[in-house]
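Shown next, in structure tokens, is the structure this report addresses.
Only one protein chain is missing; all other protein chains are in place.
Take a look at chain A:
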Amino acid sequence: MIEFRVETGSGVPPYLQLVHQVEHALRLGQLRVGDRLPTVKEVAKRLVINPNTVLKAYRELEHKGLAKGRPGQGTFVERELAGLPVERQAELRTALDSWLASAYQAGMDADGIAAMVATALHEFRPEGST
């Protein structure tokens, strides 16, 4: 079962961190269709976070069609996310590395870069997405 974690102070809302972790696990094949996600109470208690945060994350996953709640049973993975082919991932990684190099060259530090990436990710709406 997926092990969630939450980092505060990153500027990324905790519920989105949970959503991203599920998406990440789906891309890596660590979660598959039919897998049960931990209950809201399990996550709230283990991570010591607000259960509303977990509920909001699960609602967002349902909205994206990635998970579905079954009354009295829990929340289950509904759809998987196809991972990219390795070569395509490597291409994107190269582009990211060169962007990182220019950010460092411009004088940004790791925290500043992480904050900028987090903000951009949060605000970016790819064409055609809802």
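Quick note on the criterion: a contact is a pair of C-beta atoms (placed from the backbone, for glycine too) under 8 Å apart; a residue touches a chain by one contact, two chains touch by 3 or more; residues count from 1.
We take it that contacts and distances are computed from a predicted model.
Enquirer: Going by UniProt, what is the name of the one chain that was not included in the view, given "Acyl-CoA dehydrogenase", "Ferritin-like domain-containing protein", "Cytochrome c biogenesis protein ResB" or "ABC-2 type transport system ATP-binding protein"?
Expert: For the chain not displayed, UniProt's protein name is "ABC-2 type transport system ATP-binding protein".
Enquirer: Could you tell me which of A:2, A:44 or A:81 touches the chain that is not displayed?
Expert: A:44
Enquirer: What chain A residues would touch the chain not displayed?
Expert: Residues of chain A in touch with the missing chain: 6, 8-11, 13-15, 39-41, 44-54, 115-116, 118-119, 122-123.
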